[in-house]
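A single protein chain has been omitted from the complex, and every remaining protein chain is retained in its original position.
The block that comes next holds chain A.
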Amino acid sequence: MVANQQELISNYFLEQAKLNASSITENGNENEDLPTELNTINSSGGFLVVSTDKLSVQYTSVNLHGHDVGVIQANYPAPVKQLSYYFEMTVMNAGTKGQIAIGFTNESFKMRRQPGWEANSYGYHGDDGLLYRGNGKGETFGPTFTTGDIVGGGINYTSQEIFFTKNGIVVGTVYKDVKSQLFPTIAVHSQNEEVSVNFGKEPFLFDAKAYDAQERMKQQNIIEKIPLPQNVSYEMVRSYLLHYGYEDTLNVFDMATSNSVPPIRISQQNGFAEQDNTYALSQRKTLRQLIRMGKIDAALGKLRDWYPQIILEDNSPICFLLHSQKFIELVRVGKLEDAVKYGRVELAKFFGLEEYKELVQECVALLAYEEPLKSPVGYLLGESQREVVADAVNAMILSTNPNLKDPLGCLHSQLESLLRQLTACCLEKRSLNGDQGEAFHLHRVLHSGKH
């Protein structure tokens, strides 16, 4: 076997082991600052008064021309890494002219103009019900609004649209051609106009959660209509079982699919992959069983008989994984002294090596706890750790196949290749969209609730 390939395989499975250690929540660095109050520093200060809680404004002067608008942004831009953003305002007093506006503006917005009048801004205006985007000419959009009305502004990052609501109902949407960050913005422009804003501290009148759910459903409905090649799911499951050597499951599955009405014909056109996958199937099954039962010595014995080349070098990564598992099994049954002895002989030599250090240390750390299962390294005693070791051995055996077509093919099954592709496509699309919209997490999709 090529040394390079062995390294590739073992690095892959050391990564998988680390994945087991990491906590289940994969939120990443998605925490964005949320708008919570109005930005009193950057506002057209002369014309309006902001309340002490920074959540309402009042126009106090007499408006003379279009450049004395009392306009104010939120303290942070609308967060983008989610499906949608939404905020609301209540018109407390429409003042003498009711020239109130709600909308979104970018960072360089000129703070003396109505939102929508300037480039890179959108505004829904109360006095005429028009929508302004980027210039002083409004478009027919929705109803006017006045004292007592609750008006909301939202951004849908999936459809790249801005929408507005009046009294809890969407009045219209408009394409969001501005890709940079947008600040929730409100404006007042005649004497005594008064508006209070709600960034989510109070419940919204509009059901933003239902809106998100509806948007997700819309997308899901489009996806569900996409046709799939016949029986492709069956083929994927079958190749998965073959790849990992779940032979008993495979046999029962094959029998069940051929007996079902009508029988499910799984195409065998993929002859090469099939050949790769059936290679050493029953030996791979046996080794997986032994490892899953914690019988590491027996597994090592079988490997010595069947594939001595795999475990020839005692300080190879695959030997390390097997030895560390043996150590873990000793701890599991409480044979701590034996574990210490075994560790000194078989694990100590891996201490100095950077790629193993973490796992060695965590294995040894098991000794420090009275109840290792409940300790921070308790994951090592889990089923998934055994599974990783079994997967690594499985891959090593697959790599000895002289007819192997794709050297990376032994790492994981086609199903995983497809899901990697899916994840990469979703992430790439989002990144080309300025990181706007909901992030795709396979783990979350797989654990999503029952409908």
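Heads up, the rule we're going with is that a residue touches a chain if its C-beta (ideal position, glycine included) is under 8 Å from a C-beta of that chain, and two chains touch if they have at least 3 such contacts; residues count from 1.
As a working rule, contacts and distances are computed from a predicted model.
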Missing subunit (named according to UniProt) among the choices "DNA replication complex GINS protein SLD5", "Protein GID8 homolog isoform X1", "Mannose-1-phosphate guanylyltransferase" or "BING4 C-terminal domain-containing protein": "Protein GID8 homolog isoform X1"
Listed residues A:229, A:308, A:352 or A:402, member touching the removed chain: A:229
Touching the absent chain when the full complex is considered, from A:312, A:345 or A:424: A:424
Hidden partner chain, residues of chain A it touches: 15-16, 19-20, 26, 222-224, 226, 228-229, 232-233, 235-237, 239-241, 244, 246-249, 252-253, 256-257, 261-262, 267, 269-270, 273, 285, 288-289, 292, 383-384, 386-388, 391, 412-429, 432-433, 442-443, 445-447, 450-451
